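Every protein chain except one is present and positioned as in the full complex.
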Amino acid sequence: MQLGLIGLGRMGANIARRLMRDKHDVVVYNRSLDKVKALQDEGAIGVDSVEKLVAQLAKPRAIWVMLPAGNVTEHMIDTLAGLLEPGDIIIDGGNTMYKDDMRRAKALKARQLEYVDVGTSGGIWGLERGYCMMIGGEDKVVRHLDPLFSCLAPGLGNIERTPGRDGRDDRPERGYIHAGPAGAGHFVKMVHNGIEYGLMQAYAEGFDILKTKNSDQLPEDQRLDINVADVAEVWRRGSVVSSWLLDLTAIALAKDAKLNGFSGEVADSGEGRWTVDAAVEQAVPAPVLATSLFARFRSRQDATFADKVLSAMRFGFGGHVEEKK
Amino acid sequence: MQLGLIGLGRMGANIARRLMRDKHDVVVYNRSLDKVKALQDEGAIGVDSVEKLVAQLAKPRAIWVMLPAGNVTEHMIDTLAGLLEPGDIIIDGGNTMYKDDMRRAKALKARQLEYVDVGTSGGIWGLERGYCMMIGGEDKVVRHLDPLFSCLAPGLGNIERTPGRDGRDDRPERGYIHAGPAGAGHFVKMVHNGIEYGLMQAYAEGFDILKTKNSDQLPEDQRLDINVADVAEVWRRGSVVSSWLLDLTAIALAKDAKLNGFSGEVADSGEGRWTVDAAVEQAVPAPVLATSLFARFRSRQDATFADKVLSAMRFGFGGHVEEKK
Amino acid sequence: MQLGLIGLGRMGANIARRLMRDKHDVVVYNRSLDKVKALQDEGAIGVDSVEKLVAQLAKPRAIWVMLPAGNVTEHMIDTLAGLLEPGDIIIDGGNTMYKDDMRRAKALKARQLEYVDVGTSGGIWGLERGYCMMIGGEDKVVRHLDPLFSCLAPGLGNIERTPGRDGRDDRPERGYIHAGPAGAGHFVKMVHNGIEYGLMQAYAEGFDILKTKNSDQLPEDQRLDINVADVAEVWRRGSVVSSWLLDLTAIALAKDAKLNGFSGEVADSGEGRWTVDAAVEQAVPAPVLATSLFARFRSRQDATFADKVLSAMRFGFGGHVEEKK
Partner (left out) sequence: MQLGLIGLGRMGANIARRLMRDKHDVVVYNRSLDKVKALQDEGAIGVDSVEKLVAQLAKPRAIWVMLPAGNVTEHMIDTLAGLLEPGDIIIDGGNTMYKDDMRRAKALKARQLEYVDVGTSGGIWGLERGYCMMIGGEDKVVRHLDPLFSCLAPGLGNIERTPGRDGRDDRPERGYIHAGPAGAGHFVKMVHNGIEYGLMQAYAEGFDILKTKNSDQLPEDQRLDINVADVAEVWRRGSVVSSWLLDLTAIALAKDAKLNGFSGEVADSGEGRWTVDAAVEQAVPAPVLATSLFARFRSRQDATFADKVLSAMRFGFGGHVEEKK
């Protein structure tokens, strides 16, 4: 099947590669053309403008936009909307806010254009492991694109099957779902990332407790010098907390159990924030997901104004002067 | 190797079975003797008293106590201490608080008895998957017991190896660690459970957000009817949040996506509480682990006194009367 | 000074009364006219339509809209915008989201209309204590309205002065501030409510701990039967936690220390939610404010889907069946 692909960052390029491996035709465009050239060398058809990309594709066209979420993607979709013809399909594979998907799908529908949103998990590991995809859009359009999704997804692999799935939609088992109408894909992906933050923070706090059990602030006979690399490794083996994130932690700790290479300033992406906003909007108690997000905010500050307010109050009522470390 | 085993609950009985499969000699005792009889039928030597158990074992004896943590275990260890001889080994495989291990090891040492604590993860799945074990005790004693641990552990299996582990202690890769002196095993197991609570709560909040996206409290054009069983399934396939706990969630949701069989009153065991206490004692920020514990406390109450205090204040300053669901 | 007032709910009617006490002229309109009649009897000029209200007022008109936030207020402001003349002033005294203020002020400015937003705290106590007001708008407009704000505010009263305020803007000491351009008033009020939620939850949790210290789940010799009404009272007297919210708690507990009249389903208003959204948008760690909001969400549910997911996982890995209360 034929696909136009706009945006050849790490994700976009690997999507192209995985599709080409499976004999799909990929027409690629990227603002900086050296990346187009590179993919051309691997078998893609490269073009140097969006117009040419559109011209190269057979109707109904399918164009996958793999650009940074926000203005860049928005602008590209506007541009495409002006070039495409009824029945053509725009796929947004970036990290778009699901309400933007809903809005866009409605606007494009008025012009008889189809819109599909795809949230992907798997990052840099996707070329090898396949992309876990959460897809939103109209049923017939998503079905039409199935050869692409089926190729990009991890497939059944050697992961044990969940009992009770016989006779059901088999796409989830092969690593992709049609989650609902436009926006549903990115909504599910958003919650995925919110959960991811919570899982990560749970491990992080636990390893911190293990590490600080050897702190010189504890009485000597209460200290334990735990080998955290070995703990991460053993938990991978039959424990209740085994997971892919734990695998990654074990890899990192095997390299350097002190993690000296990291300062611990942890970025956050839109999805974690939007998940908290969604919880607030839906009146769902999500203290762990919110707290995990806030821990990241805190990690990027030396001292918060909040902390200074606390110190100022303590000074006020008790004459307490801060005890420095 | 020979092992005395006291306590034939689900865990204890399966430990005996897994050892017997591997041709170890197991002498078993249990208060209710029908369980002793059952294991005898499977090849164990059964006895009907602790004294006989001790008499059956060759020196230095190794006796694994697999009883409910707290008074029951404490009492059994006191009893054994009165019967055993210098060099004999008591193994506490239950869910003991690590400070109790530290105290006991010290007391038993004065009588030349050895004490080893083993925290195990894997629960009812252990017979099949093996037990992930975290062990505390003196090095030479833990080494002496190695044939048992090696047999009970899951082994390498088909889990991908962590890069950088060549030339290191290979026990973690085979599913058990010697974490440190007495208490260290249960300390690591305790933190494991603390993390487990956090992981579970992160998934739980996320699935709640997915579920309530279809709530009739949202404007109709904002609702999405997400198939949570399919979401759990697809996330098992190459996503960042794949884990064994997610596998279990997928199984449960495949059976009943509404989870109608569960009322949602969630018990908590000692370890989750002790992890929070340890964080407090060590001055480690652990808001996610603590919040996860508190969510369980909350799940078991219809209304808290705290909530009534909030309602009373609101009535006080705004004349707000509670709006019932 | 003359003021038009739209909306004669508890707040609106009391604002009219407090202004009339101080000899201001108030022209009032309300959808249900019996409330207009009531205020007329107390000295206001009553009208039965928005058009008549506008006709009654001298230029530049000042009209205070005191309606439920959201569509009702939005619609009224649109209506007024169609009736007013350049230089006239619309005051939104409701609980509007500050971004709506910013948007409206900009739109009205294009029509040479002025917009002022007023967040008020004090609720039903305002007639007596005065309204603590946080005001957003252009400086000259806010100055123009000063006689009204000065009258509605609590004034210096017998509250001890803060050292260091001599020579500063004295409006804060008299109970109102000009917080900045349009939106600033409601922004500060929003944060006020966010804090309010946090304060309330802190007291609520504390009183819950006092109450449950007598729980039969504790060993008998660890229980204490604390008189929570007396505790609330004594803390009002020189303790660090004395506050108006504590005064209200003391009143409620003096009436019924068990708070049996309250089921504990705690509503939340927009401001608490928007505060969390603002924290997320501004990357400020606000775990306590968020957690307080989530506790309210939780208070209104019998069981969450999240809790059922936890139960389902526990059943999956441990065969744990829920233990009912």
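First chain written, first letter: the chains are A, B and C, and each begins at residue 1.
Everything below uses one rule, namely that a contact is a pair of C-beta atoms (placed from the backbone, for glycine too) under 8 Å apart; a residue touches a chain by one contact, two chains touch by 3 or more.
Note that the structure is a prediction, hence the values are computed from the model and not measured.
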| item | value |
| --- | --- |
| Left-out chain, listing which of the shown chains it touches | A, B, C |
| Sole contact to the chain not displayed, among C:Q40, C:S121 or C:S150 | C:S121 |
| Option from C:G183, C:G264 or C:G316 whose C-beta touches the chain left out | C:G183 |
| Absent-chain contact - pick from C:D92, C:E114 or C:E196 | C:E196 |
| Options C:I91, C:M134, C:V266 or C:A312, residue touching the unrepresented chain | C:M134 |
| Contacts of subunit A with the absent chain, listed as residue ranges | 10, 123-125, 200-201, 203-205, 207-208, 211-212, 244-245, 248-249, 251-253, 259, 262-267, 287, 291, 295-296, 298-300, 302-320, 322-325 |
| Footprint left on subunit C by the chain that the document does not show | 102, 121-123, 125-126, 129-134, 153-155, 157-160, 162-165, 168-169, 171-177, 179-181, 183-184, 187-188, 191-199, 201-203, 205-206, 208-210, 212-213, 215, 217-218, 221-222, 224-227, 230-231, 233-247, 250-251, 254-255, 275, 278-279, 281-289, 291-292, 295 |
| Touching residues (missing chain, whole complex) on subunit B | 240, 268, 273, 276-277, 279-281, 283-287, 290-291, 293-295, 297-298, 300-301, 304, 306, 317 |
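In this section, only the chains that are shown with their structure count from here on.
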| item | value |
| --- | --- |
| Most distant chain from subunit C, judged by the mean position of its C-alpha atoms | B |
| Fraction-based call for subunit B against subunit A, same above half, different below | same |
| Inter-centroid spacing, subunit C versus subunit A (mean Cα positions, whole Å) | 38 |
| For subunit B, residues that touch 2 or more chains besides their own | 123, 125, 201, 203, 205, 208, 212, 244-245, 251, 287, 291, 295 |
